[in-house]
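Have a look at the structure below before the remarks.
Every protein chain but one is kept in place in this view of the complex.
After this line comes chain A, so read on.
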Amino acid sequence: MSVPRGAVHAKWIVGKVIGTKMQKTAKVRVTRLVLDPYLLKFFNKRKTYFAHDPLQQCVVGDIVLLKALPERRSKHVKHELAEIVFKVGNVIDPITGKPCAGTRFLENLSDSENLTEADTTYLSEKLQELKVCSTEK
């Protein structure tokens, strides 16, 4: 009987770190949506997992991705830290790659201040060409 991975059912889970008081271990709270049988509405159900974090790089409040270990590391630790999805206070928007806080970006998105002389002359030439084309028509 082969057990290639997971002495545990959950292979990849996303959760929030709630405690780092243990050495090289992070306490992670994972929420899943569970259907209430009478109301037929989904509610968050919490479960805490312990994850192995060898470099102790988690801070309370991080959103992390956990990966199931092939076999249990200790009585409670069955997962390890795969990656920190969102670091608390330092959220990077994955679409643009820029740091952001809430619904606004922290740094200026437009790059007009970083244009060099060559760029500005090139762009102004292009603009001239466009004006000439439109007047020809």
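Miscellaneous remarks
The rule is short, and it goes like this: contacts are C-beta pairs under 8 Å (C-beta built on N, C-alpha and C of every residue); 3 or more make two chains touch, one makes a residue touch a chain; residues count from 1.
The rule we apply is simple: contacts and distances are computed from a predicted model.
Here one chain is missing from view; checked against "phosphatidylinositol-3,5-bisphosphate 3-phosphatase", "Integrator complex subunit 11", "Small ribosomal subunit protein mS25" or "Unconventional prefoldin RPB5 interactor 1 isoform X2", UniProt names that protein "Small ribosomal subunit protein mS25".
Take chain A: the residues that touch the chain left off the picture are 10-14, 30-33, 35, 39-42, 63, 65, 67, 82, 85-86, 91, 93-96, 100, 102-105.
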